[in-house]
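Notes follow once the structure below has been shown.
Of the protein chains in this complex, all but one are displayed in their positions.
Naming follows writing order (A and B), and every chain is counted from residue 1.
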Amino acid sequence: MEPLLKVKNLTMNFGGLRALDRLDLDVYAAEIVALIGPNGAGKTTFFNCITGIYPPTEGDMVISPPGKKRERLNGLKPNHVTERGLARTFQNIRLFLNMTVLENVMIGRHCRMSAGIAGAIFRGPDTVKEEKAVVRDSYMILEKIGITDFVNELAMNLPYGAQRRLEIARAMATEPFMLLLDEPAAGMNPQETKELDDLIIWIRDNEKIAILLIEHDMKLVMSLSDRIYVVDYGKKIAEGTPEEIKNNPAVIKAYLGEEIDA
Amino acid sequence: MEYFLELFLGGLTRGSIYALIALGYTMVYGIIELINFAHGEIYMIGAFTALIVASVLTMLGWNHIAILLIASIVAVIYSSAYGYTVEKLAYKPLRQAPRLSALISAIGMSLFLQNYVLLAQTSDFLPFPSLIPDFKFWEPYSHIISSSELVILITTAIVMILLTFLIKFTKIGKAMRATAQDRNMAMLVGVDVDRVISVTFLVGSATAALGGVLIASHIGQINFYIGFIAGIKAFVAAVLGGIGSIPGAVLGSLVLGWTESFFTGYVSSDYEDVFAFLFLVFILIFRPAGILGRSETEKV
Partner (left out) sequence: MITFQEIKRSFLVSVWFMFLTFPIMVIRVNTVQNVIEWRWKNLLFVGIGSFILSFVWRYLIQRKEAGKKKAEAGEIDKMPLSQRIFEERKIFVPGLITLSVFALVFPFIFSLYQTNIMITGLIYVMLGLGLNIVVGLAGLLDLGYVAFYAVGAYSYALLNHHFGIGFWAALPIGAGMGALFGIILGFPVLRLRGDYLAIVTLGFGEIIRLILENWNEFSFGPSGIANIARPSFFGIQFSVQNATIYLYYIMIVLILFTIFVVNRLQNSRIGRAWIALREDEVACQAMGIDKRKTKLTAFALGATWAGMAGVIFAAKTTFINPASFTIWESIIILCIVVLGGMGSILGVILGALILILLPEYLRAFSEYRMLIFGVMLVATMVFCPGGIVPDIRRTYKFEGLQNNTKNNP
């Protein structure tokens, strides 16, 4: 079976600094894949390359969306990547703070709508129908994510946990076939993390969206993931199931260092 | 050939003046990432203060050299004070605000200072006494480059050297470099960021004031509006050289000075300002980092 996302040989140089070094990574349908590694290993850079923010120095990134033909991501602008069905959240929350929660999600629907200037000014029947649908669909997403209490609240007034969830809701509004979550559990307490765990699994199973996530919370990673990739200094140092990774000496070395013989 | 030399040296002089102003822009931008729209007005206030002091002292009958020195020193002190005050009032409260807010505030300050001087003084062009004497020993060369131009060049060179020394070898210079690179980190390692920012404004304003005094003496007249045009051109120079970079500001100023000089000398002098603006537009579109600037990639 074709992977939804196939990354081969991805290399990213910033001047003299090699942030990604011939990285290979695949994500298959109905999978939750985790990308872990020490800080500075290149994980967010990886996301930025896939989503078109940086053009990679070398390598191929190919997607095979369900029901559509294969396509190369290299050279696509970020908004085109999202149109193709890859949506992301950010390590440092990047919400539209002066817009309401509902409007944030409605922005996610932008690329699936078609109203233009004429539609905006004349509000013909098509546009009116579309606007109604957008409001309804956005609300439904908020229901699924569980933050309808805040629907008319400005995003900047939300508690931290709700803001993280809103980012996920917004990304889901773009109708992706795959979600890229960058440290979704950062700063969450154990209760919130447990809820996030359930939410992500629910997204995979009910919404049929594959998930690629960057995380530092090992408990969450081990409990959620179907497969894990470990990177350090931009290189893949291990790949496998949670069980395999837990016992992999290279991984242990990268995180904890080598044992010093006393 | 002599015309070329004339234009070359004229450009060098222009460039030196732009450099004195551009330094202030680039230093402030390096530290707080703000285009200090009011900087041109600081330059203008320096010139006006010098004029006022010079007039009073002339009335008292002091000799020219003394007047020049005292007027320059007082102008420098006052411009620095204005720069310091402007920062505390209009920029400091907005350090955490979005950049648009600080920019608008800077525009407001510029507007205010211009009209302040306009209302407190006059809208007329005021003649500025030629304070820089004609040196006897320079007489044989004065057709190529006049005494006052020579003074401008030498002063600018000295300022450059002093500034480089300040930035590279003193403790406060190191603090300034650290704050420019990463303000929060500098705070965490104990740098008094408020003080560093104030010093930056003081130094930048001081050099601008010097520029104001020198050019006013050289050209012979000032009015409340000179800050605006000089400010824009100095900003062009700072951006051209790479905003945030001190050698860049000097380099950019010289390049702008020469290209302006040759353009007006060989092509047309009507469109001089259009040329400067177009030049600016081109740089910002095609190489926003400038000649010596580093391309900033935003961390996502």
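Note that contacts are C-beta pairs under 8 Å (C-beta built on N, C-alpha and C of every residue); 3 or more make two chains touch, one makes a residue touch a chain.
No experiment lies behind these values; they were computed from the predicted model shown.
Of the listed residues A:98, A:206 or A:247, the one in contact with the hidden chain in the full complex is A:98. Which of B:117, B:175, B:226 or B:292 touches the hidden chain is settled by the complete complex: it is B:117.
Within the set A:132, A:219 or A:253, the residue that contacts the chain not displayed is A:132. Of the candidate positions A:68, A:123 or A:246, contact with the unshown chain belongs to A:123.
Within chain A, the residues in touch with the undisplayed chain are 51, 53, 77-79, 82-83, 87-88, 90, 94-100, 102-103, 106-108, 110-113, 115-117, 119-121, 123, 127, 130-132, 134-136, 139-140, 148, 151-154, 157, 159, 170-171, 174.
The missing chain lies against chain B, touching residues 33-35, 45, 48-49, 51-53, 55-56, 59, 74, 78, 81-82, 85, 89-90, 93-94, 97, 99-105, 107-117, 119-122, 124, 126-129, 232, 235, 239, 270-271, 273-274, 277-278, 280-281, 284-285, 288, 298, 300.
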